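Up next is subunit A:
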Amino acid sequence: MIEAKVSDILNRYARDESSLIAVLQDLQEEYSYLPREALEQISKEMNVPLSRILSLATFFKAFSLKPKGKHPINVCLGTACHVRGAQLILEKFERELGIKTGETTQDLLFSLEAVRCLGCCGLAPVVMVGEEVHGKVTQTKVPAIIKKYKK
Partner candidate 1 sequence: MAVEKEKLYRVHLMVCAGTGCVSNHAFEIKEALEKEIKRRGLEKEVKVVTTGCNGFCERGPLMVVQPGNIFYQMLTVKDIPYLVEEHLLKGRPVKKLMYQPPEEKTPVPVLSEINFFKKQVLVALRNRGLIDPEKIEDYIARDGYKALVKALTQMTPEEIIHEVTISGLRGRGGAGFPTGLKWQLVRNAISPDNEKYLVCNGDEGDPGAFMDRSILEADPHSVIEGMLIGAKAIGATQGFIYVRNEYPLAVKRILIALDQARYYGLLGHDILGTGFDFDIRVVRGAGAFVCGEETALLASIEGRLGEPRPRPPYPAEKGLWGKPTCINNVETWANIPVIIDRGGKWFASIGTATSKGTKVFSIVGKINNTGLVEVPMGITLREIIYDIGGGIPGGKKFKAVQTGGPSGGCIPAELINLPIDYESLTAAGSMMGSGGMVVMDEDTCMVDVARYFLSFTQDESCGKCTPCREGTKAMLDILTRITEGKGTEEDLGLLEELADTIKEASLCGLGKTAPNPVLTTLRYFRDEYIAHIQDKKCPAHVCRSLNVYKIDPQICFEKGHGCDVCRRNCATDAIIGSKGEAHKIDQTKCIKCGVCFDVCHFGAVKVE
Partner candidate 2 sequence: MPKLTIEELEKLREEARKTTFIREQGQFRAKINVHMGTCGLAAGARHILNAFLQEIEKRGLTDVLLTTSGCAGLCSREPMATIEIAGQAPVKYIDLTEKKVEEIFEKHIQGGEIVTAYALGIGSEKTDLS
């Protein structure tokens, strides 16, 4: 399964080094993380050392080596959100979900991340769940936001 998918992704690019990041991005998009066996296959087929791939995978924030929850929650800690109390929102999510930032819930439903600026600062503080943006979030609204995705 993974093998075919990876070949498919590789075929979109010229298999030269300059497309390595793009390949990883497509992979990340497909699985929400970078599966180890996929990276090994890429290393072999593109003829780049696995260590180089791993160094890219850990340098860039867009990549994750661990599986993510079904609903990734991104709490914005950009400047505009920060001055409107985003840190408290993030901590409220941590308490409600019982996980720390960067972790995933046991049931694999949610993972919690802090990000810097989602570009809708006018609605600060902003939380993004999956593709959906929630603006002007308050601590008291957090339980309802979580509940919405907990079907």
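Definition applied: contacts are C-beta pairs under 8 Å (C-beta built on N, C-alpha and C of every residue); 3 or more make two chains touch, one makes a residue touch a chain; residues count from 1.
The candidates were selected such that all candidates are chains of the complex that A comes from, given by their letters.
Keep in mind that what you see is a predicted model, and the values were worked out from it rather than measured.
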Touching partner of subunit A in this complex, picked from 1 or 2: 1
Touching residues (chain side subunit A, partner candidate 1) in the complex: 16-22, 24-25, 55-56, 59-63, 77-80, 82-85, 88, 91-92, 95, 115-124, 126, 132-135, 138-140
